[in-house]
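Remarks on the structure that follows.
With one protein chain held back, the other chains of the complex are shown just where they sit.
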Amino acid sequence: MKIDRRSFLTYTTALVLGGAAGSMLTPAPWKLTDDVSIWTQNWPWTPVPEDGEVTYKQSVCTLCPGGCGINVRLIDGRPVKIKGLEDHPVNKGSLCPMGISGLQYLYGPSRVTSPLKREGKRGEGKWKKVSWEEALGAVTKKLAELRASGRPQSVACITGSDQGTTPNLIGRFLTAYGSPNYIRSATAQDAIEQAIYLTQGKQGTPVFDIENADFVLSFGSGILDGWGSAGRMFNLYGSQKPAKKIIQVEPRLSDTAAKANQWLGINPGTEGALALGLAHVIIKESLYDRNFVENFAFGFDDWTDDNGKTHDGFAKMVKNFAPDKVSKITGIDKAEIVSLARAFARASKPIAINGRGHGAIPGSIDESLAVQSLNALVGNINKPGGISAIPDSNYAKWPEVNIDEIASKGMQQPRIDGAGSEQFPNTRFLLNRLPEIINSAKGESPVQALLVTDANPMYTLPDTAATKKAFDRIPFIVSFSPYMDETASHADYILPNHSYLERLQDVPTAAGISRQVISLAKPVVKPTYETKHVGDSFILIAKALGGFIENAFPWEDYEAFLKETLKDQWRKLKKKGIIEIKYDLPEPLAFTFNTVSTKFEFYPTARGSVKQKQNSALPTYTPVPIEGDVQRFKLVLIPYDSIRLAGGAIANAPFMTKTVDDTVLKKQVGLLEINPATAKGLGLKEGATALLTTPKGETTVKVHLYEGIKPGIIAMPRGLGHTAYSEFLADKGINVNTLTGPIEDPGSGLDMAWGIRAKLIRI
Amino acid sequence: MKDKNAKRYGMVIDLDKCTGCGSCMVGCYSENNVPFKADETNKLDSINWIRVYKITNNKTYPNTEVCYLPMPCMQCDGAHEGHSPCVSVCPAVATDYDYDTGIVSQIYTRCFGCRYCMAACPYHARKFNWWDPVWPADMEKYLSPNVSPRMRGVVEKCSFCFHRYQLARDKAYLEKREELEENEYQTACAEACPTGAITFGDLNNKHHAVYKLKNSPRAFRLLERLNTNPKVYYLTSKSWVRKAGDNYLAHEEPTKIKNNIKEHH
Amino acid sequence: MNETPLIPAGVKRCSKWQFSLWMAVVTAVLLWGVYAMYLIWYKGLNQTNMNDAYGFALWIWADLAVIALGGGAFFSGFLTYIVGKNELKNIINLAVVIGFICYSSALLILAIDIGQPLRGWFIFWHANVHSMLTEVAFCLSCYFAVLTIEFIPLILENPKLDKKPFWHHLSHNMHGIMAIFAATGVFLSFFHQGSLGGVAGVLYGRPFAFREHIFIWPFTFFLFTWSAAAYGPCFTILVTKITEMITRKKLVKDSAIHLFAKISGWMIITYIIAKSIDTIYWAFVTAPGMGFTLMDFYASSTYNIGLLFAEIVICGFIPGLILITKRGRENSFLLMSAIILGVIGVSLNRWVMVLQVMAVPVFSFNEWYTYMPSWQEVATTVLPVAYGLIVISLAHRYLPVFPQEKELNPID
Partner (left out) sequence: MSTDQNQTVSTEAATDPVNHEPETNDSPPSKSSGWAVFLFFMIGFVGSILSGWILFPELLYSKKDQPIDFNHAVHLDVVSDDCESCHYFRDDGSFAGMPDLSSCIDCHEEAQTDDPEEIKFVDEYVTPDIEVPWLNHSKQPDCVFFSHSAHVIGADMSCESCHGDIGTSEHTRVYEENRLTGYSRDIWGYSISRLGKPEAGEPKPMKMNDCAKCHKEETGHKGACFQCHK
């Protein structure tokens, strides 16, 4: 057998053919075909979750102040699902999308996984991982320096809440350190609290007993868009009797407006006028609660003060708000106003509430007072189904702080934000004023070191550019955020807190609920990363600072502090997760008030400074001026809130962003809502790109034509346009705060802006 | 194949109660290991087992009305039970009709991604895995072992949280019970809905809430005229919503249209 | 290498260099397609612009279209071997080559189109007999095997192979039994052409696609088979004419062409009448029963009523009438116009039965769905065209595809 090239080919072919034929008679090709397909069913890059034993842990959601109970499902200790806690008094099992997305706040690319020190320029995103010792040491050193130079008051701390032990621990720290500048982010709750204080003389958490009301008149409150404790509001809506009526007054057909029995499209910012107009009709037609008004209220009729000077009463003042006039101001039909007033007054338990959208912006005090007056007219104060206030939780007990001389001097300095000053005596925190004060300060910034926890002012404050400018003037910024948010990304040091599912925290009653409930948020999982409870960080800093400050913190850690704070209630709270302090309405004394007149004050005498300026403390309606020249900016931009977008300190989880409609966000561009008639005038079609300009800034948007918005008004959601976090959130749409600015309420100093003038040009 | 004890699980969604909050979607994502991408704004490549549509009555301001319409898989029975639009077209039996529960399955490891079922489904309930699923930065840790994550190249859809039925059955076996209680098997969306707009149960069981609700005068189903015979019912008190749920000629009134398909029992 | 022995006897072919250049150009296009195919297999179907609303798109259209165009193979086989139109033997070789190209392309496209190519065999192993797609896959594969068998004798007629007694005898014997394969192919084709029509027609959730049924088969089942038989020959004739144009030779006698064209014409006319009846019944009975008017389906600017007019009148009645009249089909301009319109018509029909089905919104509150293929989809759709050109070029160069070539082009 001679082998040359040709026969070699032939033999090889024969060999291969024989091999092929033979292999067909073996399992190999068939098994391989099957196994290859099984390989595709088991690709190593597609995860296989580990199975194990199912357990549940109960806790409280602290992603917002709502305080809803959660039930976390775990597999071998690994949390896999969050649902509402069925028997929690706040939410009764209902939970908002953010709460359900909770596990995406536990893991994910936005988490800060260890202490970080800034390397590059601020906001550049260059960080160096440092040890806790180094990070705490650096902060301690800076704080010690400022104290040594006699300026402890130049340290400010911005927090998300002033209720509960963690904020109190931080407050205690600042007191011992010597700074009065504990600044809490403001919400609509501040304005409502102040209105309740001015009318009822009560300092406390407002209660809206919607559970027992049968007619809810909402002046723009997004009760189904995330206002209050979202879980509670949804649960109420779902379980309400059909007899309950919801009337939504709002320029835009929001989710709440869509579900309301009636939607009244109003000119934005004129809600106060409507409230007074309704009062006009109610008084004119004598539909008000005579018993309450005559026996338990002050300032309804004209009255004479100690000096013999006669003042107009509320009834006289609202004579100026006849339906005709109010119709012109609000854009609501006269007949609608009259019939609404009658329906409200004739309902057995009507309640009027305010605070636009989620309640991110406090709004004008006059407006809140007008709404409170409306509630008083129907006598629905301190009654089931009405409005009241419960005292701030006072369960926290700890030893007095002894402070040294430096601290004492520092504490005597006026607050940088002007809250509590003669100008704004009834306001406790004015974060909105801070950027302007820092920016206009001559010489160095009054804030030399800023500590930020549970807040993201670089994102949430209106006029982002001014905020950034102010922050750039602060030499030292420390963030305690567990996430790389906008403020954290502009900090010098990040001392990451545990995420909410990893940390222990007491959660006091949320606004609106008529029961005093203290819940305990318990860690459902051990900390995943090198993070530290913010309370522990402060205790460690205090100990490192030494002296009186150290002495103010005799506790080993936050848990010890919490235990001692709660004393005998600790065991019960730890066991049950909730303590409920029964808050019984003082029935026989329901209509006693702590005001000067001991009555409900239609004429809020405590409104000192305003009285001098306006000659009357009555909540009259003066249009809230908004920024921008009418000629140049023909449209009005209003921010709106959506339950699918978190506009606050904690941003959207990827799951929430995934639910956002393509009429709100398309690729990376945000959509602006505009009435088709207005759009037509501007030559804009659905999805068209346009340049949106306001006095504060400009941005490129797409337009979404929506019949549910008043012509001439354009709306954009809060919660988009993040610049930090991760690719799942950053650079999507525009942060509406970059286009708006704060407007100071002359009475309270709080931000009362509801919109801004704008123009839209097709590009 | 059909057992005399067979169930016909179904859902009743009260559109008057739905506020469009999206909790059902998020509840579903977290229950069913639904992946997410950086950009989910193209709703045609975004995996949603239940999607809430926002529909309007097309009237001008201020007479505009909005209704939210959550749409899971309708688990269609078809003209005769088991003849769901998608089941009959799947060339590889990757989707089948379970006669014991009335649930239309989707088996990701059998599916080879021809997408014929997607073409067949008028509700767009079926979603394709155009991408490999990725859970970044430890997010894999929150995945549930009760639902297998899907690989790229296959179709997925709402399963009425069938794994919960499996788990509930496990418990029933242990306790030597034949039947499940109504609350033992509930879908994640029904559980997540904070206003209780979604009711789930056995449509054939007189004691289940869905039985009564589906016979409400407010009840209707989507695209009934196509004879898909869905097991998801909707309740509305608004005539325009009912009309938007199907197609009608100019002279037709929804309530007067007789359906030639009767639901199965 | 001297390739003379490879070239059939008595015919002229272009120079090796000319041929190589042509092949290089086409191969470049082919490689572009292969690269796109690689991307799709490696990275997945996210490389396409398909989406959840367009699960079926360009590729499924291409599949349906090439199979309809390849329908000349089974129909010419039917006419030649079963009806006995011997004249068509002069064109049947080309019909078989085109069929082979079309069916292999269809299989390749299907392999690209599925999300999990490595599980593709499930369609056979785990077959669901109720699915039209299962029927398509089985018949397509079987008929492709038949076409391969029909192609083999032609390959064996290559002079070099023909010299070997084994291959020669094999070829000879295969010719003998070709009628059986042709008959099998015809049988298979009737089914799978129909089941491709059934793919759309059974979608009762899609009012645009759904048609009434005869037993288990929707009307589209019959219309697809009919239209493939009617329009397939148009494509065979078109390819013949193009080949003649490029080679600047007459390859098939007019008598064969005219006969084929005439039969095609009568098939088109009868098909389009049936199609019209189907359309009228659908527009006035089926669709209104589901709450749709005809114009609801043509309410978009892309998919307007003009498409229906184009399909039925311009690409239906007009080519049909041209081809059934003697003067029409014997006028070369009219013949060319008719076969081109025919090819467009059947492609258009397949397009609307895939793409428009996806585009039409079923919910009153949904918009029309739009779709534009990605370059990867286009490239992989062009790939079979390049592949087809290569196969036809090679076949023409080395195989006696046109039996009448020598007679019509005697070498001096």
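The chains carry the letters A, B and C, assigned in the order they are written, with residues numbered from 1 in each.
Keep this in mind: contacts are C-beta pairs under 8 Å (C-beta built on N, C-alpha and C of every residue); 3 or more make two chains touch, one makes a residue touch a chain.
Just so you know, these numbers come straight off a predicted model, no measurement behind them.
Engineer: Give the residue, chosen from B:61, B:108, B:234 or B:248, that touches the chain omitted from the document.
Structural biologist: B:108
Engineer: Quick one: which of C:85, C:168, C:213 or C:258 touches the chain that's been left out?
Structural biologist: Only one of C:85, C:168, C:213 or C:258 touches the chain omitted from view, namely C:168.
Engineer: Footprint of the hidden chain on subunit B, which residues?
Structural biologist: These residues touch the chain not displayed: 1, 93, 95-101, 103, 105, 107-110, 146-149, 159, 162-163, 166-167, 169-176.
Engineer: Pick out the residues on subunit A that sit against the missing chain.
Structural biologist: 1-2, 4, 6-7, 10-12, 14-23, 25-28, 31-32, 35-36, 38-39, 41-42, 44, 48-49, 51, 53-54
We take it that only the chains that are shown with their structure count from here on.
Engineer: Across the interfaces A-B and A-C, which one involves more C-beta pairs in contact?
Structural biologist: Spelling it out, more C-beta pairs touch across A-B than across the other pair.
Engineer: Please tell me the distance, in whole Å, between the geometric centres of subunit B and subunit C computed from their C-alpha atoms.
Structural biologist: For subunit B versus subunit C, the centre distance works out to 39 Å.
Engineer: Could you give the separation in Å between the centres of subunit A and subunit B, each centre being the mean of its C-alpha atoms?
Structural biologist: Subunit A and subunit B have C-alpha centres separated by 33 Å.
Engineer: Express in whole angstrom the distance between the two chain centres, defined as the mean CA positions of subunit A and subunit C.
Structural biologist: Distance between chain centres, rounded to whole Å: 63 Å.
Engineer: Pull out every residue in subunit C that's touching 2 or more other chains.
Structural biologist: In subunit C, residues 116, 119, 122 touch at least two other chains, as defined above.
Engineer: Among the residues of subunit A, which are close enough to touch at least two other chains?
Structural biologist: Where subunit A meets two or more other chains at a single residue, that happens at 40.
Engineer: What part of subunit A is in contact with subunit B in the complex they form?
Structural biologist: The contact residues of subunit A facing subunit B are 40-41, 43, 45-52, 75, 78-84, 91, 94-97, 100-101, 103-104, 106-109, 111, 224, 230-231, 234-235, 237-239, 253, 255-256, 258-259, 263-265, 528, 643-644, 654-663, 665-668, 675-677, 707-711, 726-728.
Engineer: Inside the complex, what are the residues of subunit B that reach subunit A?
Structural biologist: The contact residues of subunit B facing subunit A are 17, 19-23, 25-27, 29-31, 33, 36, 38-43, 46, 48, 52, 54, 56, 58-62, 64-68, 108-109, 132-133, 135-145, 148-153, 191-197.
Engineer: Applying the document's contact rule, which stretches of subunit C touch subunit B when the two form their complex?
Structural biologist: Within the complex, subunit C contacts subunit B at residues 44-46, 50-56, 113-117, 119-120, 122-123, 126-128, 130-134, 137, 199, 202-207, 288-293, 296, 357-358, 362-365, 369.
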